[in-house]
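As you look at this complex, bear in mind that one protein chain is not there, while each of the others sits in place.
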Amino acid sequence: MNQPAHQFASDNYSGICSEALDYLQAANVGDAPAYGNDEWTQRVADKFRELFETDCEVFFVFNGTAANSLSLSALCQSYHSVICHETAHIETDECGGPEFASNGSKLLLAKGELGKLDPTDVERLIIRRCDIHYPKPKVVSVTQATELGTLYTVDELHALRELADRHGLKIHMDGARFANAVVALSQTPADLTWRAGVDVLCLGGTKNGMAVGEAIVFFDKALATDFAYRCKQAGQLASKMRFIAAPWLGLLETGAWLRNARQANAMAAYLAERLKRFPGVRLMFPPQANSVFLELPESTVGALRARGWLFYTFIGVGGVRLMCSWNTTPQAVDQFVDDLAHSLA
Amino acid sequence: MNQPAHQFASDNYSGICSEALDYLQAANVGDAPAYGNDEWTQRVADKFRELFETDCEVFFVFNGTAANSLSLSALCQSYHSVICHETAHIETDECGGPEFASNGSKLLLAKGELGKLDPTDVERLIIRRCDIHYPKPKVVSVTQATELGTLYTVDELHALRELADRHGLKIHMDGARFANAVVALSQTPADLTWRAGVDVLCLGGTKNGMAVGEAIVFFDKALATDFAYRCKQAGQLASKMRFIAAPWLGLLETGAWLRNARQANAMAAYLAERLKRFPGVRLMFPPQANSVFLELPESTVGALRARGWLFYTFIGVGGVRLMCSWNTTPQAVDQFVDDLAHSLA
Amino acid sequence: MNQPAHQFASDNYSGICSEALDYLQAANVGDAPAYGNDEWTQRVADKFRELFETDCEVFFVFNGTAANSLSLSALCQSYHSVICHETAHIETDECGGPEFASNGSKLLLAKGELGKLDPTDVERLIIRRCDIHYPKPKVVSVTQATELGTLYTVDELHALRELADRHGLKIHMDGARFANAVVALSQTPADLTWRAGVDVLCLGGTKNGMAVGEAIVFFDKALATDFAYRCKQAGQLASKMRFIAAPWLGLLETGAWLRNARQANAMAAYLAERLKRFPGVRLMFPPQANSVFLELPESTVGALRARGWLFYTFIGVGGVRLMCSWNTTPQAVDQFVDDLAHSLA
Partner (left out) sequence: MNQPAHQFASDNYSGICSEALDYLQAANVGDAPAYGNDEWTQRVADKFRELFETDCEVFFVFNGTAANSLSLSALCQSYHSVICHETAHIETDECGGPEFASNGSKLLLAKGELGKLDPTDVERLIIRRCDIHYPKPKVVSVTQATELGTLYTVDELHALRELADRHGLKIHMDGARFANAVVALSQTPADLTWRAGVDVLCLGGTKNGMAVGEAIVFFDKALATDFAYRCKQAGQLASKMRFIAAPWLGLLETGAWLRNARQANAMAAYLAERLKRFPGVRLMFPPQANSVFLELPESTVGALRARGWLFYTFIGVGGVRLMCSWNTTPQAVDQFVDDLAHSLA
């Protein structure tokens, strides 16, 4: 009944990878205590601590909007503000979720090339006001990989940390596609997070091959005080938690989380490679993770859609976003490129 | 790795029933549009309209706290109030979820025997204040089946509707165990909801055999205006919606939703039947749905726990709650009763 | 155009006392910086520190609901709860103000004789739940003088502090009629607040003879972090702050704040004294501050109202509340008592 894999619309169009599903089924034997008091949840939390090489606090919520909104609201009060890139998901695609969860915290929009925060512009936002008539900046939010498929280097993260320290701000990372960043940068999860100064990470499971469920990882454990209450109150505490915990364990234990990300990245690279050869097709950003942005004539966009291709023309950026996923195949890439060739012709 | 079925703790200790899992797996073939724009979601929404014999609006959220909190916040503003039974889940077990989602709506606690709202006490709460210094009552919330395992008859629902109409209130139904009520009362879903005056129903999937996912059914469609935005903002819009929609379809199409409820109810009846024969064991409420409440000496409670039995001693009520589920077996009942006999001896 | 002084309805029916008005007029000479950056605000803040014999943080807001709601929201997050007496103003007369300001914190209602918290019942509320499905108690709120015109002794305050310490709670004092308590108990403001363990005091100016304006005094200065932002965001930062600050200074510098309270208390005592002599009239509570509660037959209530007397029949308590104010006169008391005699006859 589902759509054919005729799409580069989003990595959330893909289903559940086999490793996640296997663990979900394994967790479905017998009964288990609810609300995370089961062994799967305990195991996966330990696994996260091992993965990040530190004694962090781990929570699970249902989706990325919730992960970002609740973790940000743990970092700031209603009269504080969060600095993010103008293309950040928390600004453009969460329908005011952070403002709702925090009861009013404002997002301050910074600029920066390639979808990445420019520290100079972040600092401008921090220092331009110091009166009580404007929300006080309290958090810098980075997205890794960014909404434009680009990546912060470790050095860039350190620079933001240094800036945040100077002004007493916390650092939040939206890691809906964190796995894609890990494999693309060949860095350890620890080096890309707490060792680079990240206080809390929202780690995406859904786009990595799960049905549902994101992890929130607090590296600064003090920030996690009473956070379980916050999740519960916000309707984000799963009663049958094992069905989020076990698939996560499946991704981590089998290495699928990195394999899935690697496949998605590889397909984006392959797609970009093929696209570059077209005269007149311009890639908008360097495809560093699992998406490719390109400029196409309106008529070509229409022609591709007429052939059944699904993709987004990206809000606030213009151009076409082609998103690859853990289950994207070279055949799909080839077919898209062929259809593009026909459409351009 | 999970616990053995040595429990009467909760119906959310049970796993996923096979019908739900089968449909989840069927939905995992290929890609599908996100956010509910897939065919499974369309199909199950239509199925709900067929089931309820009316053109209702259906939304899916992740859990019961979210379903109750968001639907209530659609019915009242922050300065309004919701009248519920003092043992209602929205009062006792959602950590202030409704107050959070509504930005402050107060719950006014009514009394009533057997966990059911007494219309006289509800009216007392409605009329005792009419000044602006106290939140204005706007909603009556009923739980069907109740937290005490009892049921509202159709006549009782009509009486509350008549009362609500007289004072201009809406009626919300927390139906986390609605299926158990349907089979126990031998009534159609329509007769137990909109025909009895219910404006919005929160229909439980998790306790009925799913991994995650509750339905919110608006019979008064005007109340559903822009409700999709509310879900999105609150972090309750699943990107891979098909994995909530398809299991729901599985429950409904195969009849499992009623079979599961019937099994749970039957086990509770069997358990109650066996317990009644014990001298000195007193059932606290008539076991009309899938739970049995009984008074036990402290020492017996301890002895049963020592034998590995899991159950709740119920907050605000006292006594022991034994909750049956879709996968509770007569063997488990027998073993519990045997262990109880030993413990009492 | 105003009503004659034919009332025992409320101390907020009284106007502005001359000392407050004199200072308001003195502050109206020339221009002054806005938002509290004027000299009057600086002077009165220092005066408060002198009065309380400690280096406290002082803020001004417009009314009592705001003072209570904002100070409580500084003490707890949305998933926390506040324990107060079931007759507390924050519960019965602020239309959900605390829940709104805190985005959902629940009020837990404790019992206790004479409108005062019974520490045993407070502790019951603290310890009955320790799971994340119910808001975690974080604050004990006391009202001094209480809504029933009674007083906490210093020993009673210390007992609550000891209890709060044992469980890690903060203590908030609603002091809308704090001045009445100070004169009635013959204690220093310091002894009745921070030396008795109060973390934050909402100090009433309106009922003490001002037009508008309450003070919030943080004795635990850490709790006041960024509180000015909270006031601003909530619409509680006066631009022409001097017109709140100066009348406050007038009350404090001239001693009117105590004189006014003393007059109100004396009139209540005189009224109670005269009422006691009536056969069949029963005082409901010992009149320790500036109000008298008594039971009267319905017909007598009606007869007094027919003669133009204004007073409240008190919600949740029953009986008639007679509230004295800084401008209540013995003549008014005498006339009321005479009219009562006629009505009873």
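Note that the chains take the letters A, B and C in the order they are written out, and that residue 1 is the start of every chain.
Just so it is clear, a residue touches a chain if its C-beta (ideal position, glycine included) is under 8 Å from a C-beta of that chain, and two chains touch if they have at least 3 such contacts.
As the structure is a prediction and not an experimental result, all values here were calculated from the model.
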Option touching the unshown chain, where A:N28, A:N68, A:T87 or A:N103 are the choices: A:N103
Sole residue of C:F100, C:Y134 or C:F285 that reaches the chain not shown, by the stated touch rule: C:F100
Touch with the omitted chain, as defined above, among C:S105, C:N327 or C:S343: C:N327
Interface with the unshown chain - residue positions in chain C: 1-5, 7, 9-10, 12-16, 21, 24-34, 38-40, 43, 61-67, 69-70, 94-97, 100-101, 103, 206, 211-212, 229, 232-240, 242-244, 310, 325, 327
Residues of chain A (touch criterion as defined above) contacting the omitted chain: 78-79, 81, 92-96, 99-106, 128-129, 132-135, 315
Chain B residues touching the omitted chain (full complex): 35, 77-80, 103-104, 132-133, 135-136, 226, 228-230, 232-233, 237
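Operating definition for what follows: only the chains that are shown with their structure count from here on.
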Chain whose averaged C-alpha position falls nearest the assembly-wide average: B
Mean-CA-position distance for chain B and chain A (Å): 33
Chain A and chain C: spacing of chain centres that average the CA atoms, whole Å: 50
Touching two or more other chains - residues of chain B: 94-96, 100-101, 103
